[in-house]
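First the structure, which I've put down as structure tokens, then a few questions once you've had a look.
Removed from the display is one protein chain of the complex; every other protein chain stays in position.
Then we have subunit A:
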Amino acid sequence: MSLSDFLSQASSKWLRDEGPESDIVISSRVRIARNLVGHVFPMIATESDKQAVLDEVERAVKQPQVEQLGRFELLKMGSLSPVEQAVLVEKHLVSPTLLESSGSAVILRDDEEMGVMVNEEDHLRLQCLLPGYQLDAAYGLAERLDDALEETLNYSFDETRGYLTACPTNVGTGMRASVMVHLPALVLTGSIQRILSAVTHVGLVVRGIYGEGTDALGNLFQISNQITLGQSEQEILSNLHGVAKQIIDHERVARQHLLLQNKDPIEDRVCRSFGILAYARQIDSKEAMQRISDVRLGIDLGIIKGVSANILKELMVATQPGFLQTYYEHEMTPGERDVKRASMIRERLRMDQV
């Protein structure tokens, strides 16, 4: 199979499509935790408890209200190979925690924009994941799915505490909304640290997607709400909007600043990284992420032409171990992966040079 066929078949809609503000915002995600009345939480549940929850959720998904939202498929984690499980995590469709929990499953809509993790930390974790900056749309979808499921499921809910969750850090709305952003210029200009510490004062967190804090691999960060109780969903979303907008603006200003004040070093950095990606014969994932981030910045600044901007999103996922082993159809040692990773990146770059 060619790489382009593989990428279009194996990737989710959020990976293929562009969205608003996609020069900086990679994706928008809303996760909602829900639990069912009359069942203990997954952490202390027996296998039969978990099966009972899974049966209830499966029945709910077959109701017309849910079927109206699209075609859903159930994948039991226990029946997938380790590589198949890894691919789901790499596509951000399930959390690593779901893999650790026995009797767990994910119910995915065919475009993979919408899904429900079952028996993770909570009985249900609804998720909507859209390309670019579409927080409100993602919440809208999640809410429709939530309402459709609630038609037949009895959620644990308390008038004062809200939706009851296994961990009290999620109680109330049970909602975590987040945007994934690419902030190379804020990292290069050193202003990221200030921003990271500033957002914690308004009930939000910024984390590196890969790696921690300012050492975030590929300059990819996730901004999300920390508070779930005492603010309504709309308040949480508008807080996040306010902060995300400011960070996006700061990143744009920093990019222009780089181009005006540091043109030569920036062009050199971007083009070197492009050269390495185009010719390297082995590359580890840390270096790959950094070089891909540089190239994407180069595309956004108009330094590199003829390479599609989507390359960052595609390669950050496709160069992960699960994807690599699926594409090359065999298990690999880390050393072997470095060789194949370099080869996949070269092939991906050739795809654009027609």
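Things worth noting here:
In the analysis below, contacts are C-beta pairs under 8 Å (C-beta built on N, C-alpha and C of every residue); 3 or more make two chains touch, one makes a residue touch a chain; residues count from 1.
Here is the rule we use: contacts and distances are computed from a predicted model.
Its UniProt record calls the unshown chain "Protein-arginine kinase activator protein", which is the correct pick from "Protein-arginine kinase activator protein", "Multicopper oxidase", "2-iminoacetate synthase ThiH" or "Ion-translocating oxidoreductase complex subunit B". Of A:Ala10, A:Val83, A:Val205 or A:Val339, it is A:Val205 that touches the chain left out of the display. Note that of A:Ala52, A:Val171, A:Leu259 or A:Met351, the residue touching the chain absent from this view is A:Val171. For the chain left out of this panel, the touching residue among A:Gln51, A:Ser102 or A:Asn154 is A:Asn154. Of the listed positions A:Gly115, A:Gly132 or A:Gly162, the one in contact with the omitted chain in the full complex is A:Gly162.
Although one chain is not displayed, its contacts with subunit A can still be listed: residues 35, 37, 39-41, 43-44, 121, 143, 146-147, 150-151, 154-164, 166-169, 171-173, 175, 197, 200, 203, 205, 207, 226-233, 235-236.
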